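These notes are about the structure you will find just below.
Moving on, here comes chain A:
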Amino acid sequence: MGTDSPKKVYFFASCLVDLLYPAAGLSAMNILRQQDVKVIFPDNQGCCGQPAFNSGYREEAYGVARALMNRFPKDIPVVVPSASCAGMLKHHWPELFAGRTDELLALDIASRTFELTEYLVTELDIKLSDLGEPVQVAIHSSCSAQREMRVSQHIESLVGQLDQVDVIKQQRQQECCGFGGTFSVKQADISGAMVEDKTSALRDTGAQIVISQDCGCLMNIGTAFEKQSLINKQSAPLTKHIAEFIWERCHASD
Partner candidate 1 sequence: MHQTEAFQHRINKALNNQQVRQNIRSVMSSLMLKRANQFPDSEKLELQRTQAQEIRQRALANQADLLEQLEQKLTDNGIEVHWAETAQQANEIIYSILKSANATSVVKGKSMVSEEIGLNQYLESRQIDILESDLGEFIIQLAHEPPSHIVVPAIHKNRKEVAELFHQHFPELSYTEDVDELTLMARKILRQKFEQADAGISGVNFAVAETGTLCLVENEGNGRLSTTAPDLHIAVTGIEKVVEKLSDVPHLLNMLTKSATGQPITTYFNMISKPRQPGEKDGPRAVHLVLVDNGRSRIRLDNELLDTLRCIRCGSCINHCPVYVQLGGHAYGTTYPGPIGSVLEPQLSGIDKLGTLTSACSLCGACGEACPVKIPLPKLINRLRAESVNATYHDSKTPGTGSMRSFSQTLAWKCWQFIYATPFAYRLFSWVATRFSFLTPNHLGGWTKYRTLPKPARKTLSQLVKQEGFANE
Partner candidate 2 sequence: MNDARANILRRLRSNNITLENDAAHSSTASLANRPIDSYWNKQQQIEHLTQNMQAVRTEVHHLSNGDWLDWLKRELPVRGFKQVLVGDNETGNRVIQSMEDSLKISRYDRQIENWKSELFQDVDVGITTTLGAVAETGSLILWPDKAEPRLMSLVPPVHVALLNANHIVDTFSEAITKLNWVDKTPTNALLISGPSKTSDIEQTLAFGIHGPRQLIVLIFDHK
């Protein structure tokens, strides 16, 4: 894209961000807008279909995905502040739509889908300047970010640009936090054991904030912290989406 033609993107927030983490979504959109990107937030976004897809209910997933796909008609990028939902669009829509009438559109959308940090780094080459207080953070990259979208290096490089932020590596960095969507309710005890291990690895870092590019992980880890704190009155790190974290630290409030 030429530098003088203004960039335009669709923003697909994901159902989780829409309902539970609107601040993360809004921060992401603000960052994009600040980079002179025109952000289009289509009405009636809904969901990418992932929960049903991962539970075996592909017809239902298809119904929902199809309703969503029509929100992105123009040939511009679709930016998603969640690696797992971006992964659904990019990698599983082609599978879900294979052999159906709208397969071509699904492939087209897949090819222009970006995870937020990926877009900020590879497409915008964003430069951040840190206005915040010194802080120690731990980064938890979601499984989709690491292994499906392969974009986990970008959250690291974004945080690396922030002078006052110290990143502390957790043990078993690459291990799943145990969320896995409906897995966390279907296999609640296994998921519970996993999030216990993950939260204790994150506590061990001593970081004040845990950041991630996925709200699913943040919800899982954050509510587990909360529960643990209720039980043993310990304080726990805050959890924050990378967009919110960056926006808070980098924009001068006007």
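The rule we apply is simple: a contact is a pair of C-beta atoms (placed from the backbone, for glycine too) under 8 Å apart; a residue touches a chain by one contact, two chains touch by 3 or more; residues count from 1.
How these were chosen: all candidates are chains of the complex that A comes from, given by their letters.
All values derive from a computational prediction rather than experimental measurement.
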Hey, among 1 or 2, which one's touching chain A in this complex?
1
How about chain A: which of its residues touch candidate 1 in the complex?
11, 13, 15-23, 25-26, 29-30, 33, 38-47, 49, 51-60, 63-64, 66-67, 95, 143-144, 146-148, 172, 174-176, 178-197, 219-220, 222-224, 226-227, 230
